[in-house]
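Every protein chain of the complex appears in place save one, which is left out.
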Amino acid sequence: MSSIARVERDGVLSPSPSPLRQGGEREHLTAENAEDAERRGVDHPSPSGRGVPARALAVEVVKLTRAFGPKPVLRGVDLALEQGERLALFGANGAGKTTLLRVLATLARPDAGTARVGGLDVAREADAVRRIVGYVGHQPHIYEELTVRENLRFFARMYGVRDAAGRAEALIARMGLAARAGDRARTLSRGLLQRLALARGIVQEPDVLLLDEPETGLDAQAFGLLRDLVEERAVAGRTTIFTTHAAERGLELASVVAVLARGRITYAGPAAGLDAAALRTILDDSAGTGRGR
Amino acid sequence: MQVARETTGGVAPPAAASQTGARRVRTLIGATPGERAVTALGLVTGVCMLVTIWAILVAAPVDVVQGMPFRIFYFHVPVAWVTFLAFFIVFVASVAYLWRRDERWDWMARAAAEVGTIFTTVTLITGSLWGRTIWGTWWTWDPRLTTTLILWFIYVGYLMLRSYTGRTASGARTAAVLGIVGFVDVPIDYLSVTWWRSLHPPTTYVQSGLPASAAGTLMFSLFTFTLLFSLLLVLAYQLQRVQTGAEKLRGQAEG
Partner (left out) sequence: MSDTNMTRMTTRVNTTEISPPGVGGDGALGTASAFARQVMAIVAKDLRSELRTKQTWSAMALFALLVLVVFNFAFDLRVENTAAVAPGVLWVAFVFASILGLGRTVAAEHDQGPLDRLLLCPVNRTVVYFAKLIGNVLFIGVVEVVAVPIFAIIYNVPVALGGLVPVVVLGTIGVAAVGTLFAAMAANTRARELLLPVLIFPLLVPVVIAAVRATSALIVPVARDAPWVGLLAAFDVIFLSISAVAFEYVVED
């Protein structure tokens, strides 16, 4: 069950045999995206079809724009991702990576365009989206005065997990937090806090997990936990999207790669066959295009 | 069009001169129908204001007891009416904004709040001047005065909120909520202050039954000040539109 994505000319990621290809997706083809595709050498090969049954895309973003005040941050993002993919989202600071994740997590509303998660609209069906999305941002989004265990139990309850206490214990064991489970979150080191944040992000076993620069502050052992988590999720058909600056670590985790520059997706392709050097060339290239406008 | 003809032709000085003149008129009265409408509104307001001032200061009768200071009444009442009209518009535009999410409603709410706050200030000042002459005191905790003062605080707060949030969608929504809650607060304020003051002797007001000429002056003054308010509202609205556009362009240029 290898998850290989095929990149179409319109910058949409999806495995080749997908009924959606013939459907509405084509209309998102724009001159600019066609240019991008040309520059990076047209279609990437699709070594194997996954034989995934037709179902909602994990993430489907169409012409998404979002500004903060007068400053446009996302300027028309198009992105489609099959379930079970592991997407590494690269891009310079201020490219809009965090904003894109916040839109998918329903923390920021789109100004225009649509974003769907598991077929659900983030603006109109926000509550349903929240149930299937996990989000780990720059902030750990935990309560500092509560213990590790209390935090996880609280969030499990908020997500309506039936056995909240049991779920909390499983997550504590899973993230290697057992020794500190009774300590207040405030007393945790940065790395342990990040583990707790990760545990909070997957408290309801989300179909789509959004991680904003998850590898920062993680030691080698914790990074291993993260990698195992992401891979297990992929095997189970669950999607993970993460932003990152680290080319090597990002490629290690990812099945597909996308680059966001100045509020647009400027590159999208499978991670297989990309090495860090090639990726850096693409990144520099995107940054250049973005600046030139 | 004109410019093109001038530069390419360039031979006929009389025609060019008349066209420059036409352009001058155009910048004066506005090039589009909308701009001309604003100019017309401005002219009508100006004329009406002159008539109103003449009527108030010369033609209108004066209260026997109060004498000349009674003339403040003809300014005060229309300005106070405009104050409440302005905040009603803030309320309606705020509801419309939350409902439709169209930023034009937000500009309208903000414009009405800005103009309304100025009129509230004038209401308080003219009311205070008038009160000094008829009640012998600059200020009294009469329900109307008190409510107007609270209103002033609410909308100064509204403008502060707007300046602290910047032109963001979340700022606009927050302000809309304040515009709604603040307006709903007005009758409650009035009610509670009335009951609060009920322990004290009631204040005397202008007796009913104004003579016809006084009522006429008051009506005309009401009309004029409503015109003035409309003019200022339109201008403030246009300013909002232009400022938002300018900030967006700047954002695009920098972003």
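In order of appearance the chains are A and B, and numbering begins at 1 in each one.
Keep this in mind: a contact is a pair of C-beta atoms (placed from the backbone, for glycine too) under 8 Å apart; a residue touches a chain by one contact, two chains touch by 3 or more.
It should be emphasised that the depicted structure is a prediction, and the values quoted were computed from it without experimental measurement.
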item: Full-complex contact with the absent chain, from B:Val181, B:Met219 or B:Leu249; value: B:Val181
item: Which of B:Thr39, B:Thr133 or B:Ser192 contacts the chain that the document leaves out; value: B:Ser192
item: Which residue of A:Leu64, A:Val77, A:Ala92 or A:Ala105 touches the chain not shown here; value: A:Ala105
item: Missing-partner contacts on subunit B, residue numbers; value: 98, 150, 153-154, 157, 160-161, 164-165, 170-171, 173-174, 176-178, 180-182, 184-185, 188-189, 191-193, 195-196, 198-199
item: Hidden partner interface residues of subunit A, rising order; value: 53, 55-56, 83-84, 102, 105-109, 118-120, 127-128, 130-132, 135, 137, 139, 141-146, 150, 154-155, 157-163, 167, 170, 173-174, 184, 204-207, 228, 232-233, 235-238
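The criterion applied here is as follows: only the chains that are shown with their structure count from here on.
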item: Distance between chain centroids, defined by C-alpha means - subunit A, subunit B (Å); value: 50
item: Subunit B contact footprint on subunit A (complex, rising order); value: 67-73, 109, 111, 262-263
item: Subunit A-facing residues of subunit B, complex; value: 166-169, 171, 244, 247-248, 250-252, 254-255
